[in-house]
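Note that this complex is displayed minus one protein chain, with the remaining chains in position.
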């Protein structure tokens, strides 16, 4: 998983039926110094925890992300699965 | 998922049988400033929403993309699953 | 999927049993200008369409590629699934 | 898999139910000279072996990582699956 910041939302009216009702967040993974970084690609992720803009979140990517969907046929490869309260780094 | 722009199409007459009838789009993911960027690789993706050239779309990659295919044996790792109407970014 | 050019072959006599009889091609994905590019990694992919050296092909990577194999236990993450006849890019 | 060093922990109170009780480590894959490297992204991984800060560990990423979870619905794409005792490199 990655530590990412929520920076926006995407609206898509015409889309795969399995995505209807899902909120699509734009998130940006932080770099290894826990900073935002233009070189890091943004990701569109399904919100599963009610994350708001500016919050630090736990992002899962790849086919594992699809497990958050009620419909197992949802073609989802990114999801926000937690709101980060605390990060402790040493060394 | 990623935000991408449709920039072309690919025609392959000889191909895996499960792909017959699928439209193959060439899309280009946008960079973190929502710009096109030569450094970003193009992707060939199955169209599932009738996307046209120039449109901004929602792109899913990896094995999750195969879920859009009627035939679960289709070896597909990229699909266009939505047409983007609006992007809101703050911060 | 990616657009790639077939540039060679690999022979491995001692290998996973599920790969016996499969032809292993070396392919090189094209960059976003549809050029070959030393910075792009080569990929060893199972041939499923009888692709020859020099041909432009459709390459699928990741676990989706394994779906082309008759034996679902084949540990394959790259396959050539089409011969490209035509590429149309605009914009 | 990758060789990584444990450098911290993440706490997320609000999260996917399947993650409750899992310890989330922040790990940093080493580069090809077995050094830490700012250019390498940090990864948040589920601990399955009781790894402590500073230890060298075996990191698995991608959907394979989810196999360590008791709940197969856990959307996990990174896990620490071993403590490394010894690395032998030649050439």
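For reference, chains read A, B, C and D in written order, and residue numbers begin at 1 within each chain.
FYI, contacts are C-beta pairs under 8 Å (C-beta built on N, C-alpha and C of every residue); 3 or more make two chains touch, one makes a residue touch a chain.
The model shown is predicted, which means the values in this text are computed figures rather than measured ones.
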Just checking the interface: what residues of chain D touch the absent partner chain? 1-3, 29, 31-34, 48-50, 58, 60-68, 79, 81-91
Logged for chain C, residues touching the omitted partner chain are 5, 7-16, 19, 24, 26, 28, 38-45, 53-54, 62-63, 65-66, 73-78
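Methods note: only the chains that are shown with their structure count from here on.
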Quick one: chain A and chain C, Cα centre-to-centre, how many Å? 31
Would you pick out the residues of chain B that each touch at least 2 other chains? 62-63, 65-66
